[in-house]
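Heads up, one of the protein chains got dropped from this complex, but the rest are sitting where they should.
Note that the chains are named A, B and C in the order they appear, and that numbering of residues resets to 1 at the start of each chain.
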């Protein structure tokens, strides 16, 4: 832990950081209530029960406390803590200024909770008070300080990863650096995991939420999981968002979970818990709030059909901006009600689709493992750089953007141009055969525009 | 048609009936717009499209017109016409009085539209104006006059049947009479069916909507279908309501449609169109209106999963009484939106459940056919009388009420006491094996109370 | 013990009626179930015919109030029913009523046991308790 300790001291030498008492933090984690650990809930929840987690973050302690209190009253299973975008970019000075303005003027000047500025001593009071597991939602490429502060605050689930938090959000943050920063995060999580219940890491499966084919989603989930498990993390959640076709969601879930267990075994990490998280529709929402509620309810039904362990909810106000706490709480209550009445889940099968998707994922994973680099993160880095992994609609300069996807008649996302991604010929032929490819490119562009807006 | 004509004259000799000009009615049906025939829509709708039909009926022409107009604006596919309960009991005098009071005082003194009192000449104006198919919802044991008037009005879908409109609603209306009255209805529908598109008949599958096992639901649907087809009806909708378990709904749909086609072929009526109608949850609704909307949306999702051709909707105000037209229209719009975004339906399988249910249905059907009576309706009548067909929670004195059902852990409805229903031993053993039967009767009664209220 | 049960008046609420039937049998009673939509006279007629010990009337739609008033008058016409236990349960008033007012009112109508919006098993416990006390006063 000495190299880690060195890095740690560099990170903490920052004028906005309170002094860390690691001995005290260790004692705190060791003795913390099991209820604070989502890994504990995953392990002990009744079979089929899905944990419900909304989104939300406010700048001031007072408003964040009120939000959490409101959520607890509406029967939430997991509290969210969404971090503001200045903190995500490690700009604690601006976050500090905006926090002060928010406190003084009762206007929210930040789009989330500036955790570094509040500090762990303060924040811990809030979450030990509610005694519910908390999930950290951020989007930070360099989250080292944030995660140290989060765990010291009693936040025992950390979302994100070097690929999923970079490729959808950044144009040119250096990806190699992100891998190293996240390696630190994984190690910190792993180290704390021995003290009590494990810290849970969660990958962000939705990526750009825009026509990402399941093969890419799954590969990215598997790789972030492996990068985490190889550092010693013992509880990991893979995730994906509603894709627009129930069948494709079901097949994605099946293949993702099977492969996740397979590859975890391969690196001798079969003892790690692997959970499935489902995001309610992450694409463009209808502006009609009644319709938004229909979409949300449908997402919940699908989440249960695909066997998710946790669902992350949207609100009827999604199209309008940051939702009120009332809207958020309403979704939580509605989702819990729906999960309660949703019974007798049928078995779903599509052997052909499952085979095709499995072959695609295996082929890409094999290409990654065959990269000549010496460590897994370097192999992954190279494969993003050379387009073996290609995320549609990523704004990042490193991403190839040569893969083209459209929806077939059943709204399944299909790959019609594979770019440099090693989709096997048989699979590629199958994918294209589902689509009408007689159209000219102009029509296909129109189709893509339509395919992105299918829920509106 | 001479015996029918005789009966017809008796029915029409009623002081509340306008004089019928059958030559004119025949001409009207012959030349009526195809859009008025739901059978035409069933035949020509795109594959997978489900017709949406709300519920609703008001006493005065003006309010019924406004309701229909409102529905058309919210993109309804099928207009409902719900008949008031005086008319259902053939008490046209009271209906007339209450209609007059409703018109004079602008208060609704009837719970539906008194079709006989308005007459076909008036009512036809409304429905030819909207040019949408109309479905007649009533609950009338002797619907002979009502159906004559309905068809003359341009209402080309008739719900009901001698079993499904009797056993859930009446304590002692003579069942044998009901069979004969409905025989008349079938013949009238059949006779008009040769003139243009066929008149569609629809059975009322929900029955008592209280723990009716799928085997009973299916048998009753099949028998009412056969009684209709053998009189010459060429378009028939079987139906059932959400049961509480998605799996059971899927299996019910599968077995119902397979068997319906099979038995239709058996009596050489394979040329008749058979459609599937799904009722959104018909049991007790939650009083929380937001929850009611979740339940409604979930019903829609299941309807599409089971491949329904038409869905009959509920409203968020279900628990509170008769819904406003706004609430009704909102459900229609929401349902249409949900059907639009619900894509990529997965294949659902449960070979064992399907086999068990098929065996049960076959056994009961065989027992009915083996009854020594000379006509099908007499066989059916005898089998209800001797408990071979037993509908849980029917208030009718003829019904045995010896079958007892409860829900298993997945909320499937299971038969734990078969009474006199010839459920094969193997199936009965299977049904009971799904349940915890170690409890005493008091606990089981508590379970039943709970099972009835699962959506609340 | 023999019980005649049913739902009084034009009330068609069958679910509670079936559950009462099931539960009474489970407790060892002989049950004569008249079903829904039963007139007051039919209860007394059936009690005479079967030699019942108890008449258990249920009512859900709120119309019991109207029928209740006639109990004494009608019952008095039957000579052999003086010792029969009269019980009523369900929703005993239209709208929301006050339980403290309702019970004495119905006792005054001639009922021994009055269960307004009381859980089924609690109600049947009350019946068994009443029978026990009457037998061993």
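Simple rule for what comes next: a residue touches a chain if its C-beta (ideal position, glycine included) is under 8 Å from a C-beta of that chain, and two chains touch if they have at least 3 such contacts.
Here the structure is a predicted model, which means the values were calculated and not measured.
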(message) Using the touch definition from the header, name the shown chains in contact with the chain that isn't displayed.
(response) A
(message) Out of A:135, A:394 or A:412, which residue would touch the omitted chain in the full complex?
(response) A:394
(request) Touching the absent chain in the whole complex: find that residue among A:156, A:169, A:182 or A:430. (result) A:169
(request) Quickly run down the residues of subunit A that touch the omitted chain. (result) 169, 171-172, 208, 210, 392-395, 397, 401, 404, 440-442, 444-446, 448-449, 452
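In this text, only the chains that are shown with their structure count from here on.
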(message) Just the number, please: Cα centre separation of subunit B and subunit C in whole Å.
(response) 35
(message) Can you compute the centre-to-centre distance for subunit A and subunit C, using the mean CA position of each chain? Integer Å is fine.
(response) 60
